[in-house]
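To keep things clear, I will list the structure first and then write my remarks on it.
Only a part of the assembly is drawn; its chains keep their places, and the rest are absent.
We call the chains A and B, going by the order they appear; numbering starts again at 1 in every chain.
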Amino acid sequence: MILELNIDNKHDCKVELLKREENLITFKVDDTIYETDIVKVTEGVYSIVVGSKSFNIEIFRGENNKSYEVKTYQHTYKVDIIDAEAKYLQNRTKGLDDESGIVISTPMPGKVIKILVKAGDSVKEDQTVIIVEAMKMQSEYKVKKDRIIKEIKVKEGDTVAANQPLIIVE
Amino acid sequence: MIKKILIANRGEIAVRIMRTCRELGIPIVAVYSEVDRPSMHVRYAEEVYCIGPSPSSESYLVIDKIIEAAKKTGADAIHPGYGFLSENAAFSERCKKEGIIFIGPDAYAIATMGDKITARKTMLKAGVPVVPGTTESITDENKAIEIVKEIGVPVMIKASAGGGGKGMRLVKKMEDVIPSVRAAQSEAKAAFGNDAVYIEKYIASPHHIEFQILADKHGNTIHLFERECSVQRRHQKVIEETPSCLLTPEVRKKMGEIAVTAAKAVKYHGAGTIEFIVDNDLNFYFLEMNTRLQVEHTVTERVVGVDLVKEQINIANGLPLTLKQENLFQDGHSIQCRIYAEDTDNNFMPCPGIIRHVREPHGFGIRIDGYVFEGFEIPIYYDPLIAKLIVWGKTRDEAIKRMKRALYEYKITGIKTSIKFLERIMDAKDFVSGKYNTHFIENNEVFLFESRADNNFQRDIAAMVAYFDYQSQRGKNDIAEDLNPAVSEWKSYGRKTSMMRL
């Protein structure tokens, strides 16, 4: 089975399992063929040997089970599995964005310290709309262009998750 | 003698203090906020007490709740750790009134050193050199101009109650003096409820070097040499080491003596730290005193061979120091790296979250003081420090190489950490040569933050492992019947792989 993968939001590649005999697996990644010896050593950790090169790989599966954090020795890669469903969702989400407005959210969990706008407000480019605190550090979130505040989905004092929609602007 | 110690803290420092208590055979009480229920300090202690909701303002910072916990559990002493109530004079005083031993100095020493202007005055009086500047808070703006003329630009405007870089302004031109004073005052007012600011000469290539102090209640005060803490980001220390590459034996001796003088000037008892600012010509000035255990006390412990928490408890018990200044020496070199949950590529933004997998470094010369474990969710309410990695080497060179090895072994998945960034610092020429000051990170920005080239081979490895895990999860098996025999069929491991290069 061939899977399409995206790495670090820039490299696309196709991976195929060509042959397998227990833990010995032949993969094809784009046009390169690799004979590997791959074992899961414990939850979230794989050991893969290619030729005589050994890699201890730690992985973490994101919430949808399709987005991976993959740690090799030198790098941490973000690997996304691009299957039909993912493509469909990708397109659908894009659509939603366009129709329903732009979502302001934070990359980390935290606590809403201050909301500086209310629904219906017009805000200027670079104006701060919300302040979120995590671990003793406050971050201000601004709009990048002149916008109108459509909806405020949280209130001051709320604990919010990473990527949770806080404010919708249009 | 102390019978039971309540640790009014959380995270790595709570666990670190408990370890020494256990070695001394003293029972401990852990206190915790709601979110900290599954935290390591609660798991470590045999007696625990919940002190309220997760925000520290409703739990770890509430004096009444800590005192109540001590009373209810019969703890006759409190160790405050660092942060939270550790430098709160009112808390020290309250413990005294309640008949509880506060493991730290008395309110007088905390209050005197806590207000920077008072501290400066006290130090000047004791003959301790301070950075040239004012000893009173600025009330008359014209006076401010006069003073700046006297000591010369550049100067720093600093909040008297300040800390963490708030209420601070660097002034390079005379015309900026008045606007900067006003800005600093209003920022100080907002941050600390106190708008007192003062003026200090700005040191151009400053080194942040501090001395560890121990003082008992019988007038014996010693120092345990210096720590070099100049690698900082956003005024927070990232890496500490001892000995400092900058000091000569003569300057070290002199600074140590001055540090002892400074501590004696406030009748200090307990463990404390005198922070100095040192310029390239080895002129040194008193900066402030931290009247508590420092995050970086570990490097001193390693090279001097003294358990500082044990000394704190002995001092609190009224015992005289058994360590003698003339017997102390620095053996080898120690470096500490602070492992933060943060995104170093994104302005060091904190990264709370759930730890998925941890693999810690081990072996000769490695110490870890941490508190997280697999499955633990780092709360959003507190400091992003998750562990301290301390190494020792016979020489500084050996210590740096050991630190690189240890950082290489250290793997944490699930959240972003500063591990890779710290690895880069260990490779930075200025750090390796030991010629760095507090501007180190900004001076080395290009090297520290540039993205390292990856390569196709590594990327393909990552892709294959992700593919394998994804298919295993879905139960897909393409060719063989079981795509993931690894878990069940241990015996079939280790077939020799083909040596054919592709």
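What we mean here is this: a contact is a pair of C-beta atoms (placed from the backbone, for glycine too) under 8 Å apart; a residue touches a chain by one contact, two chains touch by 3 or more.
Since the model is a prediction, treat every value here as computed from it, not as a measurement.
Visitor: Determine the copy number of each chain kind in the entire structure file and write them next to their labels.
Guide: A x2, B x2
The rule is simple: only the chains that are shown with their structure count from here on.
Visitor: Chain A to chain B: how many Å between their CA centres?
Guide: Taking the average C-alpha coordinate of chain A and of chain B, the gap between them is 31 Å.
Visitor: Given the complex with chain B, which residues does chain A contribute to the contact?
Guide: 1, 3, 5, 7, 11, 13, 15, 17, 19-25, 27, 29, 32-41, 43-46, 48-52, 55, 57-61, 65-66, 68-77, 79, 81, 107-111, 133-137, 139, 159, 162
Visitor: Given the complex with chain A, which residues does chain B contribute to the contact?
Guide: Going by the criterion above, the answer is residues 55, 341, 343, 346, 349-353, 356-357, 359, 380-384, 408, 411, 413-414, 420, 452, 454, 456, 458-473, 476, 478-480, 483-487, 489, 492-493, 495, 497-502.
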